[in-house]
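Taking it in order: structure first as structure tokens, then the write-up.
A single protein chain has been removed from this complex, and every other one stays in its place.
For clarity, chains are labelled A, B and C in written order, and residue numbers in each chain start from 1.
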């Protein structure tokens, strides 16, 4: 199965070839040589604590969270967020007509929290760095700012609302 | 639902009366006065870590293991093994005709391990304290001795066998 | 001794106090809000009482409910932890009225030090050096601009009732004053119900050095040397250490002596902390504020001195004299604390949620104060700090190495934490040589994304791909043999989008 992935601004192609006793992994960073890893299944072992992964003679306890095209992989106190597309899901995305990682035409909440204040109204022309709204979560106020010039098209929340992580807050038109 | 339980050589009667918002628990030690506890369901709360139990204004994280008539309850670094019969299971036991906690007419292994040596043969008259066999588990040799005078009727294991916890090792006739 | 103590707090500090109570043979009473029935302090305490809905104002800050829990449980004393009601004069006074002991200083001391302007004046009288600033309250943004002109930029706008960075704003130029003033007022009103603010000069190249003092009701006061807490962001401490790598021996002694003298001048008892802004070049120090409570970072002082500060607090509240004298206090080795927060280490936004896996570091000279456990859902209502990781070493170098290895050992998945940030700080030249200031994160730290440089990226990529494959396979949404296999072409000819 073939995947396209993105990490730290670099593009990767990953082929997963499952064999009875091992995983055949072909990994290629865009513009670089491909590398092949034969990973015995015993070296990528699902356990209750996560996946115990012996790779390149190093030992990792890995926890992979996600499905569809968004994965977060945790190990050794760190993590990576990895968008991952196989052919099918690429197709899926293209039908939707939107660039999966394209320029943002909306503001989403990055955390569950409460809307403390909204500084813009529909129709406002906003400049990069201009404050849009203030969210509060875990006793902390966070000012959310515009990243590029655009016009406020729709505001989907009210002052005082509690919102979930990922909730759509404001829509823009560029 | 009514249970009969045994703990530290004492007999108890426990009635569990489930109500929408609380557990009605009637507890009576044999020969003592009964006591009633109204336990709000919020105070006996199943969580991933076990059961969080607020009882008598004290807080316990309890883990209950077992089914049928044998339960082990763990909390605060300690545990109790509790035989527990409801009417149905009492009936069940009585059909088998054996005293559930009667005198032992057999030797069972108390742990998973390996049979290192067997010191008796079928037909032997054994005295209390006489060594019967040696089991090894976790690098430790354990000599298992007779607790009462009896005759060896059947030996169900061989030297070198690996056995599970609770496995029947030797049968006796008194 | 007290037979029962109620802990008017949650999280790791509630656990800390429960532990001290257990060791002293005192029954501990937890209180919990609706969001905290599953929280570890409820599980570990001897008793637990419900005190209200999730928002702090209705539970942990609800004085009536806390007092009721004291009466229902028969608790003879209350430990307030830090935050919440720990520096609330009304609460301390109310307990006094109810005949319940408050484990902390007198209401008068809390009051005096809680108002930062009174505190500054009191300290000036006691001979402690202070930073120049507004003579008193600054009512409007216009006044703020006027004061700032006299004191000189950059300035700090600070809430008189504030603490822990809340209700505080740094302003570099006049055009920023208005927005910052409003923001500080809003936050102060929101958290402390009091929007009064004042202004101070912002000392450049500053270090945050604080002195731990301890007094008893017999009038004895000692200090337990310093902590350096200069690694901060938005005035929230991230890493603390003791001793400070920058304070010379004679200055350390002088800071200790001045603090003891000042504490005596106000008749202070229980644990208290004098916070100083320390000029890393001139080695001058100015009094910033006194915290009339146990600090989050108290464990590093415990590790180097061997003194249990919470047990001392309980003993002193009961009326016992301090168990140690100044001459018993010896700094041995070096201790560093990392505050582990449920937050995105790049954006610093809180990241509450469900913890999946959780395994804490262990082994030699490591201390963990954490309320995380597997499958625990961190509530959105409270502080993002979920654990403190403290390492001790014979030398500063060893303490850093230990903290580093303990961070590597810390497994906490399902939520983002600032562990990658800590790893990166411990690897930074300015941290390693001890020359960092409170501006470290903003000015010296560099590219925040660079903190993801430590591990082999291929491990993440391959793990994600295999698990994604397994996911498709398990859902049966994909058939292995029917897929066209044009990978090499794709790989060579086609760019990824985005």
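Just so we're on the same page, contacts are C-beta pairs under 8 Å (C-beta built on N, C-alpha and C of every residue); 3 or more make two chains touch, one makes a residue touch a chain.
The shown structure was predicted, so the numbers you read here are calculated from the model rather than taken from an experiment.
Put simply, the hidden chain is in touch with A, B, C once you look at the whole complex.
The residue touching the chain not shown here, chosen from C:22, C:37, C:264 or C:283, is C:22. For the chain left out of this panel, the touching residue among C:104, C:243 or C:299 is C:299. Residues 42, 45, 47-49, 52, 54, 57-59, 61 are the ones on chain A that touch the missing chain. As for the chain not pictured, it touches chain C at residues 15-16, 19-20, 22-25, 44, 299, 302, 306-308, 310, 332-333, 359-360, 362-370, 373-374, 392, 394, 398, 401-402, 404-405, 408-409. As for the chain not pictured, it touches chain B at residues 1-8, 11-16, 18, 23, 25-28, 30, 34, 37, 39, 44, 49-51, 53, 55-56, 58, 60-67, 71, 73-80, 82-84, 86-88, 99-102, 110-113, 116-117, 136-143, 165.
Just so it is clear, only the chains that are shown with their structure count from here on.
With centres defined as mean CA coordinates, chain C is found 30 Å away from chain A. Rounded to a whole number, the gap between the C-alpha centres of chain B and chain C is 48 angstrom.
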